[in-house]
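I'd like to ask you about the structure that follows.
As you look at this complex, bear in mind that one protein chain is not there, while each of the others sits in place.
Presenting chain A:
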């Protein structure tokens, strides 16, 4: 899940308006930017879509780390195309957030000041080439699990952005699985690298869905508003059930000694991730938080003269056009 722990905003508006709004959502209608909406709905969505957008952009960093070191030209072209898609996904989502009355610059500044977050998963390093496979297979796999139901979310621009994104995500997961499969079927050293990548990315991927439902304080309102469609635990269970056979096919072992098929529930029993680690990473204490924020801050600072130049050029063109008319 690219948006974790999104706090729902309380709303204190005219009860009749709120009831009419809820009725529209319950009827499966989409809310569009110019429609009336509760202030809490607007703020919660800005937070969620913004966090989702930031995750796409920050998510380029761990993968971009390997572009220059891809083992073949083909893998390099694939990885470049994938990272380029992530930039595109960030742009779709920033535009969706902007329809709610916040600017792109404000969103970026809120990320850099720490007011807005991005997904915890991108605070883990990509230490070997096999990690690029694990990211596509597991991280994009978990993201898809979350994003497919969000195609039906109540806010029109968000829903349409999700539809575009989901169409493109399948490539991401498949290239990852294809990559890690090559390694799992390779030399013993390569297979060990694939296993090591799975070991390190398994629990952080489970954390992507957010805390357990019993500890998730923000779900009820968001689910009523159809900003959130499934609970964290539902999606996590689906992800585990889907991923275990994929790991078995590769001959890799999920790093969980309690993993066991449960006939009664028709799904696997599995160990929860270490939630203390999750909260530490959210607080900024993960292995790469400082690096990621440093990279984003540097890009923003070093790009300032370019942005200023672009605006100066746009102003000049406008004034020339006005003068010519």
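Note that contacts are C-beta pairs under 8 Å (C-beta built on N, C-alpha and C of every residue); 3 or more make two chains touch, one makes a residue touch a chain; residues count from 1.
The definition used in the following text is that contacts and distances are computed from a predicted model.
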Listed names "Sulfate transport system permease protein CysT", "Acyl carrier protein", "1,2-phenylacetyl-CoA epoxidase subunit B" or "proton-translocating NAD(P)(+) transhydrogenase", with the criterion being the UniProt name of the chain not displayed: "1,2-phenylacetyl-CoA epoxidase subunit B"
Residue of A:246, A:271 or A:297 in touch with the missing chain, whole complex considered: A:246
Contacting the left-out chain in the complete assembly, out of A:81, A:290 or A:311: A:81
Option from A:128, A:173 or A:237 whose C-beta touches the chain left out: A:173
Where the missing chain touches chain A, by residue: 28-30, 32, 74, 77-78, 81, 85, 141, 156, 159-160, 170-171, 173-175, 177-178, 242, 245-246, 249
